[in-house]
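Before I ask anything, here is the structure I am working with.
A selection of the complex's chains, in situ.
Each chain carries a letter (A, B and C) given by its place in the written order, and its residues are counted from 1.
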Amino acid sequence: MLQIVSYTIARDLRLALRRPADLVSVLFFFIIVASLFPLGVGPEADLLRQLAPGVLWVGALLATMLSLPRLFADDHRDGTLEQLALSPNPLGLMVLGKVIAHWLVSGLPLALLAPVLGLQFDLPADALWVLTFSILLGTPALSGIGAIGAGLTLGLRGGGVLLSLLVLPLYIPVLIFGAGAVDATVSGLGPGAHLSLLAALTIGGVAFAPWAAAAALKIALE
Amino acid sequence: MLEAENLECIRGERRLFHGVGFRLEAGELLFLQGRNGAGKTSLLRMLCGLSLPESGEIRWKGEPIRKLSDDFRSDLCYLGHLNAIKEELTPLENLLSSARLAGETLSDDDALDALEQVGLLGREDLACRYLSQGQKRRVALARLVPERRPLWILDEPFVALDVNAVAWLAGLIGAHLQRGGLAVMTTHQPVDIPAGQIRELRLGA
Amino acid sequence: MSMINWFKFSAPSTFYPLAGRLIPVFWALFAILALAGLWVGFFVAPTDFQQGEGYRIIFIHVGASWMSMFTYLVMAFWAGMGLAFNTRLSGMMASALAPTGALFAFISLWTGALWGKPMWGAWWVWDARLTSELILLFLYIGFIALTHAIDDTRRADKAGAILALVGVVNVPIIYFSVKWWNTLHQGASVSLTKAPAMASIMLWGMLLCALAMWMYSLAVALMRVRVIILERERHTDWVKELLAKRSQ
């Protein structure tokens, strides 16, 4: 059981490393989005500091979302997904492996980059820590929920945009608690409550989403 | 071992086939025939359990495949129109990885041996993206070399292969049958498999 | 230089040894100019009565900004040559220049930000020059990312060339942004037609530093291009010979 999960992770990581440009691009997308908002909104430092948690969280969320279509699409197009579905291993476990690998190449690096961008917005140090931690804690849920959406929209033309449509509403709670945690820190309330809700979302997402995604994939293959 | 009874397939408003049934025993090959669009691919996907028949039943060792699921899948090897290889990985990595994901283990030596048989030695470290159409198909077929699961379902395996490769693959299927394996296959090209009992089933005649 | 010469040196096999001979010269010039520039900048130039010691950042900032724009122009030039004449060396030159350009764009932004804090009270403002310089950095990064994402080097060169040529409109925007828009950023104070508006000792320091950066860019780009040549031409006879000779 564990073996097949870890093997799927290893395989997906290897594929991701064959194209380091992908990983780098997710990060740059994050950087660019985080820099676009100040452009659209104007340069006042106070305003920007107020915006920072929201903008950074939305950026992380969009960056994760953009990398979702690739989660299954490649495997679908070249027939690998059929083979996975026909393998004697439970498909849910393989999806779990793919979700974890996806997080390792998207959520994790985003979390590590977030504090650097937060500095640009002049966030105080404790808020930076909470920002990093909240993204670290919240992004697995994004990958998990995203997998369901990616499974449901698999093989549909324009699936990418349809995928956003399905997934974004489900991302909203993560966004609210994530940005909320940082806001709460800035305003001195302490992020505890928000962070534990975030943890609950992630545990739910990672434990349950792969099975829903596997069911969606089976339907997509029919 | 593999039985199908009274299968019916409907696509859109068109009934592709109905009342299709057969019985295949160890060492036998079922050769599925029919013009383009007759429903051969649709039937093969049903036999794998990837799609459900409108009516009728498929049994493996006497049990309906719906009930067996995992057990059936560990007896089955399917090769479809698509090659199921990763363009970024090398032939060697593809072979090892598809074995692992199918729940088997394959030593490097066995994998290299399989690649040698399909004539890809010397390209085992080149990303598959660079291979020609026929070479990609060969990578997909290399999976069959160490394959010991009893039931092979092959959808037009000879497509894009050159003459030598066609002969080699026919031999490989023959050997599988002689080991007591079963195979269901479609192809539009005339080939002869050098062994085994061959049954024919013509769809949409 | 005659036409024949030009094409002769555009062959990687002749360019390689030529570059090898030039590199030490540029490094030496760099060392001399950098020492002179820094000496003028930090010990000779007087403290500014308005800006205090902070203004000394100018010695790096201005040179780096110039270099970042100029390098882009040179890169786009090589890219265009590559598209037009299909010469192998052009693409190699463009790829060799991009990281240096990106570095200088980054330094310009970084020193600008450091300077902005005391001068404008903010690390960053969304002003036309600053924004277009940031775009320049992204263009460099985009160029590098794009060319690395394509394995076939010929295709990578051509695709990168198109991007470089499209992005070239950005350079005049950076340069003239202070004229075209009302910006916080300082207008041009060095020009060929007017007398310079700054103290001549400062000007000298700045020019020395800028020249040093020139030499540095040339040396580094040539070193990088030599590596690229070896990598791309590793199957040609002349490289094999060279490597065989070297490993003896």
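As a convention for this text, contacts are C-beta pairs under 8 Å (C-beta built on N, C-alpha and C of every residue); 3 or more make two chains touch, one makes a residue touch a chain.
If you're wondering where the values come from, they're calculated on a predicted model, not measured in any experiment.
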* Structure fact -> Formula of the full complex in the shown chain labels reads A x2, B x2, C x1
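Keep this in mind: only the chains that are shown with their structure count from here on.
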* Asked: Along the shortest chain of touching chains, how many steps lie between subunit B and subunit C?
  -> 2
* Structure fact -> Judged by C-alpha centres, the chain sitting nearest the middle of the protein is A
* **Between subunit C and subunit B, distance of the C-alpha-averaged centres to the nearest whole Å** => 58
* Asked: If you average the CA atoms of subunit A and of subunit C, how many Å lie between those two points?
  -> 37
* Going by the touch rule set out above, which residues of subunit C reach two or more other chains? -> none
* **Per-residue overlap in subunit B, given as positions that touch at least 2 other chains** => 127
* Once bound in the complex, which stretches of subunit C touch subunit A? -> 122-126, 131, 134, 138, 141, 145, 148-149
* Can you list the residues on subunit A that touch subunit B in the complex? -> 4, 7-8, 11, 14-15, 18-19, 74, 77-80, 82-90, 94, 221-222
* **subunit A partner contacts - residues on subunit B that touch it in the complex** => 48-52, 70-71, 73-74, 76, 78, 80-89, 93, 97-98, 100-103, 127
